[in-house]
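Here the complex is missing one protein chain, while the rest keep their positions.
Coming up: chain A.
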Amino acid sequence: MNKPWGLTHGLLLVPLVGASDTLVGALVLWLAWTLTLCCHGLAMGLVRKRLAAAQRLVASLVLAASLTTCTDLVIQAWALEWYRPLSLYMGWIALSCVALEHAGFFTESRLPGRLRLAGVFGLLMISLGAVRELIGSGLPLALLAPGGFILLGLLLAARQAWTAAKSPSTLEETPRP
């Protein structure tokens, strides 16, 4: 990734730390996010060329809001038990869609780029969810937001160490996930 994705990718931190305290919760949120982002990207792809720049933002807002509301309602209807702790983060999905659209994520990155973002985010969500659920019963800190931050840091450090150990020559250019 060549562009500075600071803000849009920083937004992913919100659910990464907040919604990953149980494995199933993390999985549900990730699935909802991937699905909504996919539909949003497809629908925007259909109309983007015919819209002026200002209209694009409005279209993206409308799409993201309706898609997220529908996903929200469907999750409520079929998985209310898992919806409760996630309700706060459902609105964030719409924000994430609009921010990614605004930053040009859908126009600039082709399929591999999208899959990569979804894959990395999903992997982090699921591993964080699993680790936090596993040690949360013995160590309540792991279930809180600060504990989530620390674990995320440890996870990234472990990955960094692993990559460095595997190929010491490319240490300088280890990509940031």
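Here is the rule we use: contacts are C-beta pairs under 8 Å (C-beta built on N, C-alpha and C of every residue); 3 or more make two chains touch, one makes a residue touch a chain; residues count from 1.
One rule holds in what follows: contacts and distances are computed from a predicted model.
Q: For the chain that is missing from this picture, which UniProt protein name fits: "Amino acid ABC transporter permease", "Ion-translocating oxidoreductase complex subunit G", "(2Fe-2S)-binding protein" or "Polyvinylalcohol dehydrogenase"?
A: Going by its UniProt entry, the chain not pictured is "Ion-translocating oxidoreductase complex subunit G".
Q: Identify the residue among A:Val14, A:Leu31 or A:Leu51 that touches the chain left out of the display.
A: Selected residue, touching the omitted chain: A:Leu51.
Q: Looking at A:Val74, A:Val120, A:Leu134 or A:Ala157, which residue reaches the missing chain?
A: A:Val74
Q: Considering the whole complex rather than only what is displayed, give the residues of chain A touching the chain that is not shown.
A: Residues touching the hidden chain, for chain A, are 47, 50-52, 54-55, 58-59, 62-63, 65-66, 69-70, 73-74, 76-78, 80-81, 140-141, 143-144.
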